[in-house]
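Apart from one protein chain that is not included, each protein chain of the complex appears where it belongs.
After this line comes subunit A, so read on.
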Amino acid sequence: MSDSETQQCKAWFSQAVDDCMSSLYAMAMRLTNNSADAEDLVAEAVTKAWKSLHLLQQRERFRPWIYAIQRNLFISQYRKKRARPDTSSYDSLSEGCSGGEIAALLIEQPDDFLSWWANPEETFVNGLLGEEIVRALEALPEAFRETVILVNLEGLAYDEAAEALGVSPGTIRSRMNRGRTLLQKQLWLHAIDAGLVSQDRLMESSR
């Protein structure tokens, strides 16, 4: 590569990193729970991405590609330091849900919750703050948490999230089904604790 090509490539790389820096940092913070470690992790991911740039086949896939690099670096170097336990073995739904599994997910919702959400105009979600939902999200088991974060917070398409996490798009769909169901349950319980669902309304909906 000539000097001028290298400079062009570096200018593109610099812009690409800049475009996803906020997301890389947010993801690193969620992984490490520590700003100093998060900064180191992002810096290492950027360095490794530059060194491996010849392996990136399509520049438009830069974002999921560097996410995958950062995540793999975290798993190989940082995980031992992290307080949050690893709970990543949740792939019984790896390639799509069977009818029985879907039915099980549907009926495990509390009855009063099901009755309540049948009234969307009064949905308790209106009373929740984005930060409260993020906290509930962060309490999910790891495999579901990182999938929902990549799709719903970082805006990755399913195939991009699959690339970032090294799984199939079918696995992303399954994890979304499971993760979002768990999230709804967490939010419902939180809404009751926070008094967003009145006792009168609860009694009414359980009749």
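In this text, contacts are C-beta pairs under 8 Å (C-beta built on N, C-alpha and C of every residue); 3 or more make two chains touch, one makes a residue touch a chain; residues count from 1.
One rule holds in what follows: contacts and distances are computed from a predicted model.
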Can you pick, from "Zf-HC2 domain-containing protein", "Xanthine dehydrogenase, molybdenum binding subunit apoprotein", "Transport permease protein" or "Phenylalanine--tRNA ligase beta subunit", the UniProt protein name of the chain not displayed? "Zf-HC2 domain-containing protein"
Which residue, A:S4, A:S76 or A:N126, contacts the hidden chain when the whole complex is considered? A:N126
Mind listing the subunit A residues that contact the chain we can't see here? 10, 13-14, 17, 21-23, 25-26, 29, 35, 39, 42-43, 46-47, 50, 96-97, 99, 102-103, 105-107, 109, 111, 114-115, 117-120, 123, 125-126, 128-131, 133-134, 137, 151-153, 157-158, 173, 176-177, 180, 183-184, 187
